[in-house]
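A single protein chain has been removed from this complex, and every other one stays in its place.
Up next is subunit A:
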Amino acid sequence: MAGPPQQAEGSGSAQASGSSTARKTFELNNDVQVADPSDSLFAYSRDEERVLEDAAPWKKDPHYFHTVKISAVALIKMVTHARSGGAYEIMGVMYGKVRDGVFWIMDAAALPVQGTETRVNAGNEAFEYMVNFQTANNEVGKDEMLRGWYHSHPGYGCWLSGIDVNTQMTNQSFNDPYLAVVIDPNRTVSAGKVEIGAFRTFPEGYEAPQTSQYQSIPMDKIEDFGVHANSYYPLKVEIYKTRLDEQLLDLLWNKYWVATLSQSLISSNRAYATSQLADLGAKLHSAPLDASAKLKKKDEGVEDDATPLNQATQDSVRINTELQNGMTAQVIKEKLFNGKLDAEGARKAVLGVL
């Protein structure tokens, strides 16, 4: 579908814009704090950080790190990189600082690693690349340390697989403090919101407190997810931006609001939506078999809140919401740009002036 008229742009910029009001309302609703965190972040020197590294409080407390704050640039780099991989997993590294139980991820870089649809691993060339890249970073004054790795799970959610858990455990024993970030580019695009998770593994032998949270995971991955779900914990993910970023983002919105109207979620997600429905079908198909088993369990006094049918229903609601959102956008555009406007009359009015 063609985008809205570009011509409206230039002449519109003279108008006092309401976009900032709209954005302010939005930020108010979403409780966004506007401070310039980079001031104190850059002031926090490598020496101070080294003191913390020597003390290594994360060795004593497996839950020491609770939050990760990712810069706008690093977030966009990771998401676009993940998306560029298509159906294949991609991988990269993150640079930043650690302070007071928080990872500050300031930059991210892609690694030349070719993944498959279900796994990605870094070989020796990748390590060499990593070292050279960081050397070059230092030459232009980017002296942040390597603070973690990111990879993508195209279409199957943000969690750590068995292999991921091993990789992260190794990194935490040799390169700590180290963070694992997972991004799902397919769900990001279909949900219209960045699907990202940040994780740290527990040391071996640590008894993690049992937690269960709804996670939509495809049939063929459920086992891998279930076995390892208690060997790591998620960190709270926050995004920070500098004052200059803030100003630029404001001005950017003046330019790219057009994209919101010109893109169609449904057509760009068709393949993914179909695979989601197929997965849902498979889950529903297997649910009745499990139901009788569940009843037996109940008789034995075992309570299980998350029944297979329950999970499938949550999946179904999620898929449906995304489809409906996409359709609503389509209908809005249909009304806006394809409506039975009195274009003839309006044109005559303009031509009359000419």
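Heads up, the rule we're going with is that a contact is a pair of C-beta atoms (placed from the backbone, for glycine too) under 8 Å apart; a residue touches a chain by one contact, two chains touch by 3 or more; residues count from 1.
Assume contacts and distances are computed from a predicted model.
Peer 1: For the chain omitted from this view, which of "MMS19 nucleotide excision repair protein", "Exosome complex component RRP45", "Cytoplasmic tRNA 2-thiolation protein 2" or "COP9 signalosome complex subunit 6" is its UniProt protein name?
Peer 2: Cross-referencing UniProt, the chain left out corresponds to "COP9 signalosome complex subunit 6".
Peer 1: Identify the residue among A:A72, A:V102, A:M145 or A:I163 that touches the chain left out of the display.
Peer 2: Touching the chain that is not displayed is residue A:A72.
Peer 1: Out of A:A55, A:V227, A:A278 or A:M327, point to the residue that touches the absent chain in the complete complex.
Peer 2: Selected residue, touching the omitted chain: A:M327.
Peer 1: Looking at A:L52, A:V102, A:M145 or A:L277, which residue reaches the missing chain?
Peer 2: Considering all chains, including the one not shown, the answer is A:L277.
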